[in-house]
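With one protein chain held back, the other chains of the complex are shown just where they sit.
Up next is chain A:
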Amino acid sequence: MWTTFLTTIKVNLREKSNLLWLFIFPILMASLFWGMFSGLTNRQIQAQNFAVVHDSNWSTVAGADSLVNALAGKNTNGTKLIRPTTVSSVSAAKKRVQAGHDSGYLFVNDVGSFGIAISDDLYNEFTNNMSSSTASITVSSLRSIITQFNHSQTTLKTLAASHPTASTQGQTQTRQQAQLQIQAQLERYIAASTASAKLSYTRNRSLTNFAPDQFARYYYALLGMVSMMSMSFAITSISTAQANLSAVGARRSIAPLPKWRQFSAILLASWLTSFLSLVVSFCYIRFVCNIAVGGREPLAILALLIASFTATAFGLLIGAIPRLSRGAKTGISTAIACFGALFAGLYGSFAMSLSDSISRNIPTFDLFNPVKQVSNLFYDLLYYDSLQPFMTTVGILLITGAICMTLAISLMRRRSYANL
């Protein structure tokens, strides 16, 4: 039995298609995700050289200098969006831009609103590569801040004009005094809220132990798919142990090693190799792609053990089906993995929305999707403080595995056949 166990592991690990699909493919997929998602999560704002036009219009805007200082990161330790150079006129600013010294310029127009002009190069970068350029993010931020500044300024001016006492808590004052109050109000506002170019009125509060990661679900779905693909280990192994499935199986069946011992060795070896392939994928996802599991790595390993058990049980069941070629069985296992991965959300935001919709509206469907259940194992670990959801998912997978195992044993318990 020991030799059968070792030989099964050896055969599983030497089969080229197993190596490709269960060890290399998951790493390639995870790398692909990493390349796609890390670009979105790790993108940093890059400060741009900007000219600031200090002409006659400039002084009409209350808080203009404070805004520029904030954008340059001078007032606070916030994010630096621009490296400003003061010029006296728009034409001077344009010359600097044309000479390539600056990427654009900030100015105040005739009606007292802030404006932003950018170079052709920056414009092209912004329009052609909007989602991936760091410079385009800087431009977007500048536009957003200036739009918001103009809006605030307009609101306060309107307020001062219509309710001169609004900003002085009921004290009577002249229009000039009111404008000074507005300017002071704006400067305080800018100093307080543009510290990091984040003009936000909300505050982040985490409701879970671990910071949510919107992209982690894709990696979890990938682990779910890989776990179901790893059932091919069991399919391959059981095909070579049944007299009605292969010539090698017939040869093994006439040997004096009892069937239950061969079956036990195959089960353990297939489970181990399946687990091994998942551990490799998990380690890559966890430590190279840096996808967290809520600081619960030991439980994640337990999850891999459960997932590989269920996959092996599935594999034994499919592998034991008589009168189907090994290729057809491998095809069935791939179909289960790929189809299940669709409803687990692996194939993009549409699939993820579909998966969420199914979970909300027909949760029973998820019970029959082992890929979804395996991805849930890790989701449960990351998002829930309690272990109860995790244990529920473990229970579902164990019951599924037990049912498959029972059916597989009933198919394999025959010792002689009507046909070979």
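Definition applied: a residue touches a chain if its C-beta (ideal position, glycine included) is under 8 Å from a C-beta of that chain, and two chains touch if they have at least 3 such contacts; residues count from 1.
Here is the rule we go by: contacts and distances are computed from a predicted model.
Name the absent chain as its UniProt record does, using one of the following: "proton-translocating NAD(P)(+) transhydrogenase", "Ferric reductase like transmembrane component", "Sulfurtransferase TusD" or "ABC transporter, ATP-binding protein".
Answer from the record: the omitted chain is "ABC transporter, ATP-binding protein".
Could you tell me which of A:T4, A:S232 or A:S355 touches the chain that is not displayed?
Considering the complete complex, A:T4 is the one touching the chain left out.
Of the residues A:A255, A:V288, A:A335 or A:A402, I need the one that contacts the missing chain.
A:A255
Spell out the interface residues on chain A facing the chain that's missing from view.
1-4, 7, 10-11, 14-15, 240, 243, 246-248, 250-258, 415-420
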